[in-house]
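Take a look at the structure set out below.
Only one protein chain is missing from this complex, and each of the others stays in its spot.
Let's look at chain A:
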Amino acid sequence: MCPCVTCFYPDVQCAPPGSEESCNAKMVPCPLVENDTILQQPADLLTLTEKYVQAAKSIIKTNADQSQPFFLYFAFQHTHQPQFASEKFTNSTLRGPFGDSLANLDWAVGEVMSTLKLYGLDDNTFVFFTSDNGPAQIHERRGGNAGLLRCGKGTTWEGGMREPAIARWPGKIKPGKTTELAATIDLFPTIARLTGAAMPNNVTIDGIDMSPFLFGNGTSDRDYYVYYSTEPVSEMGPAAVRWTHYKAHFHSKGGLSPDVYPDEVCRANYPLHYYDPPLLYDLNQDPGEIYNLKLDEHVQVMENIEKIRDYFQSTVVFGVSQVDSGVSDDAELCAKPGCSPFPSCCTTKTPSSHWDTFYRPHP
């Protein structure tokens, strides 16, 4: 995502010369898009979150006015590198750039929630908060924190794939906590159930409806989870399988952790390792995956795990890799198609007048 010029108020560069942050000048300036239109290129990061919030508010208001049910997918750029924050949140936290970015995100969540209340939609809206993967430890002090979990982004250890998740729906979801096993892929069938939409019958859906424990007093219908690596190979099968609170690792490789990271299996330079016999952990007693269990004391557990692994290995049909289909300049969004010198010529006039007229803040 580069070159994004200014990341912190008033003029802190995203990738100042000599800093540890890198800027790939072969990429177009990061665009801000609305439907088919590039509104800003490069996007003004100092006001981006505010614009997102204004857009969210506008969508909520418009639909509230028309009593139209709506789905809002608010997918933040926070807290990915390069981190950024508006004036109000620059230097606002103890954690530095990452903390400021997170605080800016947190503010935006609050704005959305209060807008729902404002339009009386609070009791009729299912809100779900989560993250796409574990923290990018490669950025060291500017990376996130997986707490007591092992490793981070890019690995099949818990730190790579266990996510902070909050579900909210007053009257439908009991306040408190649940430790039921669930995954982001479970949102799909859960939403299908909520909306009465038919599940597609021509593809395999891996998600499992979360309704029993989210909206009722039931337990999760999911008792397993399958972890594939970031570069899966059909013959290798899943890297790890969780069954109830046990998790077995069959192979792993390092992710996005730096050479100085204290746990070598997380480091980017840690090559692919096969575990035969597999490594087994009890995630309830040992969420950090530190203490390998004796397999001869967990024969039934391993049988169940092997069954799940074999099932996936024998039935999963890999889709055509989209990542392997290569890269092309044509795929990059450019405000002035065909301009030169590419890619730095891909810019809009700033500020965008369209933005100012369309997304004027609501009083």
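What we mean here is this: contacts are C-beta pairs under 8 Å (C-beta built on N, C-alpha and C of every residue); 3 or more make two chains touch, one makes a residue touch a chain; residues count from 1.
As a convention for this text, contacts and distances are computed from a predicted model.
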{"item": "Chain not displayed: protein name in its UniProt record (\"N-acetylgalactosamine-6-sulfatase\", \"Eukaryotic translation initiation factor 2 beta\", \"CSN8/PSMD8/EIF3K domain-containing protein\" or \"V-type proton ATPase subunit\")", "value": "\"N-acetylgalactosamine-6-sulfatase\""}
{"item": "Of A:Arg150, A:Arg222 or A:Lys247, the one touching the omitted chain in the full complex", "value": "A:Arg150"}
{"item": "Residue touching the undisplayed chain, where the options are A:Asn35, A:Gln66, A:Gln285 or A:Ser340", "value": "A:Gln285"}
{"item": "Contact partner of the left-out chain, one of A:Pro16, A:Pro69 or A:Gly96", "value": "A:Gly96"}
{"item": "Residue of A:Glu87, A:Asp123 or A:Glu264 in touch with the missing chain, whole complex considered", "value": "A:Glu264"}
{"item": "Touching residues (missing chain, whole complex) on chain A", "value": "93-96, 98-99, 140-142, 145-148, 150, 177, 179, 245, 258, 260-264, 282, 284-291"}
